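Entry: chain A
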Amino acid sequence: MPWRRMAWVTWRQHRFALAGIVAVFGAAATYLMVTGLPMRAAYAAVAGCSPSSSDICRQAATEFLSNYAPGVGYTLGLLQAFPALVGAFAGAPLLAREFETGTFRYAWTQGFGRTRWTLGKLAPLAFMVTVVAIAFSGVVSWYLQPIVDAGDNNGPLYPTVFDLTGIALAAWTLTAFAIGLLAGTLVRRVVPAMFAALALWAGLAFVTGAFLRPHYQAPVVTTNPNIPIGAWVINQGWFKDGNPASLDTINRILTPVDVRAITPDLFQPGPSTPANLGDPVQYLIQHGLMLLTTYQPADRFWTFQWIESGWLLALSLVLFVVTVWLVRRRAA
Partner candidate 1 sequence: MNVVETSGLGKRYGSAWALRECSLTIPAGHVVALVGPNGAGKTTLLNLVVGLAAPSAGIVTVLDGQLAGSPAALDGIAFVAQDMPLYKNLSAADMVHMTRNLNRRFDDSYAKARLAEVGIALERKAGKMSGGQQAQLALTLALARRPNLLVLDEPMAMLDPLARHDFMASVMAAVAEDGVSVILSSHVLTELERVADYLVLVSHGSIQAAGAVEDLLAGHRLLTGPASEIDTLAGRLNIVHAQRGEAQAHVLVRTDARTDSVPPGWEAHPVTLEELSLAYLREPGAAWLPGPARSRAAHSMEMAN
Partner candidate 2 sequence: MTIDQPSRLGSKPSQPGSPVAFRLDAASGLPTYMQLVQQVEHALRLGYLKPGDQLPKVRDVVGSLAVNPNTVLKAYHHLETKGLVEGLPGQGTFIRATLSRVPLAELTELRRSLLAWLVTADAAGLDQDGMVALVTSAMHEFREHRGAASGERKGVA
């Protein structure tokens, strides 16, 4: 009975925050649906093209990707903020506002006690943001389906895709909430806590994508220039006799066929380039260079999802425990 009464307290105090989360999710989901439906319709034409290995059909797929992939990429970039915003706006003010306005002096002297009061707010909101995030990642996956099927270079493990799909989005949102909550308890002012939460989350997300996720499992290293579709390329470089080959070295080898390498994977043919040259990459390999690619295959998606969500969940729980510990310790 007392917990049900506490639930009313949480609802009454935070119903606008809860409504806000649902509203933001709803707006974003609506946007994805509105842009996703035409994209699906366009892809239907590509999917229906037969035989799929013919040049015409491949051309159609490439055209589809070049039409829609940039927009999708941009959208995914914007959506990265989703968990961070939830964390900042739902997590940070929860306790920070009580400190800022002094209402904790009321709340913590009621019979219910400060520990249970904190848990009574933390649990429902954590649950709520997680559920909303799970639902949203479903919408994202639905939205991305055509692009993925058309064979986009950015596979499911690609940073901006990975953390919005599967269960990773829910884990990142919960973590953002936990970071926000702890920031609010430490900083004790709403706006600074929000900024702190955003900064910390962004830092964690960057470090994870750049340094942690590439190594959840030992990446595949290959000299085969043909990388499986959807693989997440972590590193790719040219080597000559076991040493990294500089751009100059590459260009020297390419001089006879009048191709210029602007970057190690971008080649510009010149006026005297032979018409039957084919892929410059093959040419370089035939002339003594080795292309070493480090990548994570697409079929490791779910393994990585579980690993990442697992440690994020553990981190969130630790942050919650620290928050409650601080609440118990905090003096007026």
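Basis for inclusion: all candidates are chains of the complex that A comes from, given by their letters.
By our rule, contacts are C-beta pairs under 8 Å (C-beta built on N, C-alpha and C of every residue); 3 or more make two chains touch, one makes a residue touch a chain; residues count from 1.
Since this is a predicted model, take the numbers as computed values, not measurements.
Trainee: Looking at this complex, which of 1 or 2 sits next to chain A and touches it?
Mentor: Only one candidate touches chain A in this complex, namely 1.
Trainee: For the complex, give me every residue of chain A touching candidate 1.
Mentor: That would be residues 5-6, 8-9, 12-13, 101-113, 117, 329, 331-332 of chain A.
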